[in-house]
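Heads up, one of the protein chains got dropped from this complex, but the rest are sitting where they should.
Right after this comes subunit A.
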């Protein structure tokens, strides 16, 4: 090795500054340092931006718009405006706005058809008002009768809704027409449209019950229980039955966060993993590089370098390539984050945002500080080292650490080159620990990511149990069978006949009739959706968290959120209220069905037969006998049902949600980055080690070690770390996954069914372990090659 990697600057430059020279000599070290910082910074930028963009978009908007924690509707027939307004002054209410009068409008479609899309319109003079600051997206607030501001979430708002268009308030002749003057949004979706208060009367249908809306914020409303208590206090302050309904912001948040919730904990986990790993790799790369040159430092000091110059020189040596790496890393991180940010934006329902600027500054700055600190420790030690000591390092016999390992290894019945390598890590415990950490992190990341992607696809399967249903038959007409007064039955096929025809078709295993409706729970929150089944519905069963699927009428299966909201548990009996009829039912199972605010219950159609005698399926899901060809079956059934006017559809068997695709892409990318940083960490350790042992390797070669044996020696020196690292990393990744998944599910308001949590197969785990060893071996391959090729005579001269 040449002693000339750095030299004095021009003697005239005053302080005798030291600068780098002959960087080429340290090319590999420099490249590894640059690459490590590059990859670490890039993954930190990606992870950081995803974390930032994922962090609670709902909470941010909610805080900014002073969202209503409770949106309540009151029956104006049972409470006066004064009484309702007085609830805003109850203890525990910190802010309120309203009461605002409410009207329902039913805008017809372009062709005058009834779209059955009722819109809730609120009479409100201003967008602000202390609670629920409605944000205008375009246009202006309504200032006179005849004008409406539509919510961007309203059903009748489409991509072609423009300011100035008119909206008929119902299909009835002579109904008022409103001009759209603004588009706005309320964070809790408090209304579909806003008009001036004076307009409301004109919009109300004569004879119907009238209601008013009141928006509240409370001193304590962090949990469902707290909001329920607040809500009960308001209801108690008014005459019985005055509160018609009340929506908690937590339900809105849950629906809004449904996708976000799945991502945030994962992004956090990846981010933390990536940052930790970056710290360890940068620290070990830099301190290793500096530490490896202590002898050189001794030589330099013996020719008159001051300790301060030594420290500065080494800092520069570490910071120059690191800065280059950091800059390229930021660019790479931004490039990689961009498409992912688009994906996340889509998932969060927001607009694509660029990488947050402060991340672009903070990440490289932190990385460089880290590099400086990591370099400073050995550099200071080197600066303080007495010259003779520094000169003696490398020549003098080493500390003798890890010799027990050499003695032990020598006894193993393995080739000598291998046993020499196996014992080598014990002579340098700190460096071996860094190498081990790199392998542990790499394996952990890979294990975690594989688990996540498997869980993500398990979530898809669990949420789309209908994937196993190859054919569906629609009876025509949509929505639940109307039980409307007047009994004007739609032109619908007779369900019983259709069912008989399906069952008569060869290849049919079962036909499951389905319908949907809404019910309310006695004493509970507003209305909830109910999926009604007729026939052997267990084929449609969502993944179960606890309990079982219902066996017959009177039993219901509910999602986790239902249990939390109503404070019930599996085994309890609750009373459903449908068309004013009370139906007691027993909760027999908890299913995995996050989303839709998590409040859809499943039961047998017969459960509600008492309340709705005319209830019948609106479509049938058909399960086929094994081996039945779907296309042939479908066309056969079409022919059989031709005259009845039903639609027979073959279902897409694969349902891959774009969210899952984006999610997978993200975890794969982050994993690849983490694994390659791990590989670089290993490479760095082995490069340093090989350089340090170039003399010993030369000796071995002089006494007859072949190139093959040299490679074997270097590789076996990392196999141990690979095995131990994999043995640690796989269970850590597993534990991390098993910790994160339930957290994810809890944030999404659901429990965790076992098929989402237990996703690892034994073979998978073994392969991951092997992968850990492979990362170590790959990292060592290059330096092993150099060691084998190094010229022995040159190596021996290294003194």
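As a convention for this text, a residue touches a chain if its C-beta (ideal position, glycine included) is under 8 Å from a C-beta of that chain, and two chains touch if they have at least 3 such contacts; residues count from 1.
By our rule, contacts and distances are computed from a predicted model.
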Protein name (UniProt record) of the chain left out of view, among "Serine/threonine-protein kinase RsbT", "ABC transporter ATP-binding protein", "4Fe-4S dicluster domain-containing protein" or "STAS/SEC14 domain-containing protein": "ABC transporter ATP-binding protein"
Among A:241, A:304 or A:415, choose the residue that contacts the chain missing from this document, as touch is defined above. A:415
Sole contact to the chain not displayed, among A:384, A:403, A:586 or A:625: A:403
Interface residues of subunit A (partner: the chain not displayed): 396-398, 400, 402-403, 406-407, 410, 415-417, 423, 427, 695-696, 698-709, 788-789, 791-793, 796, 799
